[in-house]
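Taking it in order: structure first as structure tokens, then the write-up.
Only one protein chain is missing from this complex, and each of the others stays in its spot.
On to subunit A.
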Amino acid sequence: MLKSKTFVKKTRAGGVLKIVREHYLRDDIWCGSEVCKECKDEAPVLQEDACIESNLCSYPHYLIPDTNVVLHQIDILEDPLIRNVIILQTVLQEIRHRSAPAYKRIKDAIHEKEKHFYMFTNEHHRETFIEREPGESANDRNDRAIRVAAKWYADHLAKKTNGGSLKVVLLTDDRANKEKAEQYGLIVYRCEEYIKSLIGNPELVDRLALQPDDQNEITGSKLLFPEHLPLSRIQSGIKNGVLLQGTFHANRDNYLEGTVFINREGEDINEVLLQGLQNLNRAVHQDVVAVELFPKERWVAPSSVVLQDDSPNDEDAEEDETENKLYFGNSSILKPTGRVVGIIKRNWRPYCGMLSQSMIKEATRHLFTPADRRIPRIRIETRQAANLAGQRIMVAIDGWPKNSRYPNGHFVKNLGTAGDKETETEVLLLEHDVPHLPFSPAVLSFLPKMPWSITEEDLKVRADLRHLGVCSVDPPGCTDIDDALHCRELENGNLEVGVHIADVSHFIRPGNALDQEAASRGTTVYLCGKRIDMVPELLSSNLCSLRSNVERLAFSCIWEMNHNAEIIKTHFTKSVINSKASLTYAEAQMRIDDTTMNDDITKSLRGLNRLAKILKGRRTEKGALTLSSPEVRFHMDSETHDPIDLQTKELKETNSMVEEFMLLANISVAQKIYDEFSECALLRKHPSPPPSNYDILIKAAKSRDLNIHIDSAKALADSLNNATVENFPYFNTLLRILATRCMMQAVYFCSGMDSDFHHYGLASPIYTHFITHQEVRCYAQRASVAFHTQLFFKNKGIINEEGFILFVRKNAIIILIPKFGIKGTVFFDNKDKPSPHLIFDSEIPGVSVPVPESEPEAKKPKLDC
């Protein structure tokens, strides 16, 4: 079988290696034509009567396209009319290097029997192989190889048909190549010329890609992004006010849009909108960037489409459509726009996500899709792509060259199979930057030695409150009980109410490793079925947990109140308590409701509940808001920890009872510390939002002919209370969810630095966080809930449930399913089916073609929390 062997030396750049490879030439590569009897091909691909009516070629012929024709006119070649085409190995290899999608498409065409595409291995054929001549470029050599192969075919077929009619036609758009081929005695046409000559198939011409005449030299890499400015110029630019410095936030719903928040005092512009890849100029979410403002006439309103970057997995695919994809909103509120001119500080971290494998099987470059939609896809190089498919992996960005559509990165580690509970939890924790490693020995060394008990000295300096009927009320299954309550009647007829919190400061001394660790963790994170502690378990679940019937150190806030819940005296003390009962909300509620129970604890609870109602009423009077966000709870299977059912959280009277006293304690403490340390008290305020924030809420209410007044917190609260629609009880909750979105972020501040202490949401003149009872919902938690919801649905299949539309975007709606607390985006247009004609009216969010009622539920919405 082996006839002839020639050795070809190939050199490859990059550390100048001389790679020597063997190159065997064969004489058993067949021409693949039915006509040829000499070639012993068992199943010839090319037909004998290769007829397509053409003005130019009136004879049966085979087509040989060159690389650029295949690359640019792949649409034509894919047309079923075009048959009997010879794809040369040289061409196929060049395409493989230049465009993965085109390579995939041409390979599919070769595999399709009906197309009669034959792939001719000319590089290994004894008569068509040519060596690169001195001074000849690789491209010229390949062009020559194509001509030689075409010539061989022409001669070969002529011989077999005794000078018969069957011919080959070379298609090339390269003028120089065409001339050379003509000199060489080949039939050669330009692709456009040939396609136009086809009789009876004028529709093919439409599929012809327009070519700027033979300017299709391989231009190596072209620049996609403008150059970044050097840091020195950025600095001077910022100093003289030409440039603005800010943190870049990518838009979650639209990868072509982002906002830069200018974090400088005294700047009238604090947000700059960026649109389009060019203007984003390689900024990644959370980077500190320098932006240049556009003149006012280019200011626009943020677009309201949802765009996900799912262009084909191509190296540097041209994104011609991107500009067209930018729909400009035509609303009257214009925002300043600009472009990124330089990066001041990258805030890259390793990202979790999935690998999207390249279409070429042996490729080592793949795109990585991060879990966080705000992060662009990252190109990584790996040889183990097949192993990484379906796995959650971690990738770090290395850089973003200006000629690359995507940033380059590298694989860091494999976290495990996607969909796996442990893996996904790990992903959540990593993505939200929750430190979740076990505590280090250094940290643990500061824990008190067990067995621990309260000493005489402790008792000497602390108030002994062990005799009081203290009890705690928490969610079921709670082991870290950090607060407890009591209430009793004093001899003078007044009531004594106490809030006790675990005295963690007794165990954690300032500045030691334990303190630092707790500070860096910041909070205990509650996930479904898992808790990431802020302090080691010994403290959180034992010594600092106010469990029943054990003596614990506490910090108490004790009020003397009259029966109208007016505070007469406030008193703070370190104390020793002994909780008499740790109850769940439901248990506490039962005790209050059960008239037969009359023990101390129950009486105390009833007192607390009564006072709480008065307090709440008073707070509402002042304009405190009751906002809402959907929350769900899972019933977990005790064995597998899979969620078996889920329900939205129900709020009982006792929930708000506990909350009320926590608020009261916080307000009292805030007042106290402000009195004591008027310059440096750590307080929390919640600024009132600017009226424009309420637009979406007002619009939404208008759709049901309701008016929302936003003049004051009180007015808002009242109008929210009145905003009910008959037969639609959930509407009010929806409005409250929307109202949450209008709010400003509450902030901590130091009393010496600000004069406005007002807390808008709670309608309190002063506030701090002495204690937070309800677990602070952080993102990791929400994502965990989302994940478990998805896990739940995975087992359930498709179900129908009622949902409500929250927002309408130009090409999608965002819906909420209250039963599961899921928010999801439903796109109108599918990839495979064109979008219905929709008219978008930004004034009244709505789309003129109503979506069938069942559609949102039928699809499994993509989770978006």
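Heads up, the rule we're going with is that a residue touches a chain if its C-beta (ideal position, glycine included) is under 8 Å from a C-beta of that chain, and two chains touch if they have at least 3 such contacts; residues count from 1.
Going forward, contacts and distances are computed from a predicted model.
**Q** Leaving aside the chains you can see, what is the UniProt protein name of the one that's missing? Options: "Transmembrane channel-like protein", "Exosome complex component RRP41", "Glycosyl transferase family 28 C-terminal domain-containing protein" or "histone acetyltransferase".
**A** "Exosome complex component RRP41"
**Q** Out of A:132, A:365 or A:547, point to the residue that touches the absent chain in the complete complex.
**A** Only one of A:132, A:365 or A:547 touches the chain omitted from view, namely A:365.
**Q** Of A:383, A:563 or A:704, which sits in contact with the chain we cannot see?
**A** The one listed residue touching the chain not shown is A:383.
**Q** Which is it among A:21, A:37, A:113 or A:460 that touches the chain not included here?
**A** A:21
**Q** Of the residues A:31, A:52, A:91 or A:119, I need the one that contacts the missing chain.
**A** Checking each option in A:31, A:52, A:91 or A:119, the one touching the absent chain turns out to be A:119.
**Q** Mind listing the subunit A residues that contact the chain we can't see here?
**A** Residue positions of subunit A that touch the missing chain: 1-2, 5, 7, 15, 17-26, 89, 96-97, 100, 107, 110-111, 119, 121, 123-124, 358, 360, 362-365, 383-384.
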